[in-house]
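With one protein chain held back, the other chains of the complex are shown just where they sit.
Coming up: subunit A.
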């Protein structure tokens, strides 16, 4: 538990869109039944499974495999990440080891829950980690990731909490020819803040951080991600989609920094917002800071509404308006979810997006 909560001020540029009021309200919310069955939140995929309820590891519902549980300090200077200390999990793999798909489910019943985590993959090790957030309250997470030469991590995180707030801070260092892909889906009723700081530290590293945030009612979700190219021949991808309905707000800030030595960097930022009603808001902030001279950094940022011509085309073939909107919106977020490599995980995320659309449209 955090006794006195000091939160970043919206006067700071990096926090101007953050909904810290919703975070505080979630942390102060009284406890009540989470209302979800943890079994329904694990996907039908073989591999280690871990359940955390209100931030506490539940061994009776878990098969941790290579994942270890221990108290950990929050080794981060980040205003929210530094609060995530206590019982946490570590996935540490030796050279050329493979963990398969590790599933971690977090269920909250109110108040706050703090869980630090560490993923360390040695040379040529490979793992896939899928995390799911459900229930209520404020879930705060710090995940520190270190990938050795040629290591590969596929990470997929879905936020389907009914209400409350989820804040996630990822700090990653990607080694030579290593690959990190992190895809997020915000398709619940909770507010969110996804923070990422990824350093491409080794030559030829690949790093991707992206996803889809779907907001409705008065909800606010945001992602603020920075990719730092510190070595040559690195590739980074930031592909985010935001869909905002009603009076909600979705905000995306993506930054790419290319150091002087990081020649032949290939960076791409694609931030796109879709407003389902004109009372909704999408904020986009693409940023590039380039100090090397031989780099390729593509970037695009657009906000729009559903294409009226496409809607009429679907209607003229017999598809009712609500369904036509759902199909087009699903296609819009499909770009981002499609980056998830594992078909079963991708389909589960797509189903969550579909369920959200059915209610929102």
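Going forward, contacts are C-beta pairs under 8 Å (C-beta built on N, C-alpha and C of every residue); 3 or more make two chains touch, one makes a residue touch a chain; residues count from 1.
Throughout what follows, contacts and distances are computed from a predicted model.
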| item | value |
| --- | --- |
| Protein name (UniProt record) of the chain left out of view, among "Fe-S cluster assembly ATPase SufC", "Aminomethyltransferase", "Amino acid/amide ABC transporter membrane protein 2, HAAT family" or "Thioredoxin reductase" | "Fe-S cluster assembly ATPase SufC" |
| Selected from A:224, A:328 or A:345 as touching the chain missing from the view | A:328 |
| Contact with the hidden chain (one of A:5, A:162 or A:314) | A:314 |
| Where the unshown chain meets subunit A, residue by residue | 307-310, 312-321, 323-324, 327-328, 330-332, 334-335 |
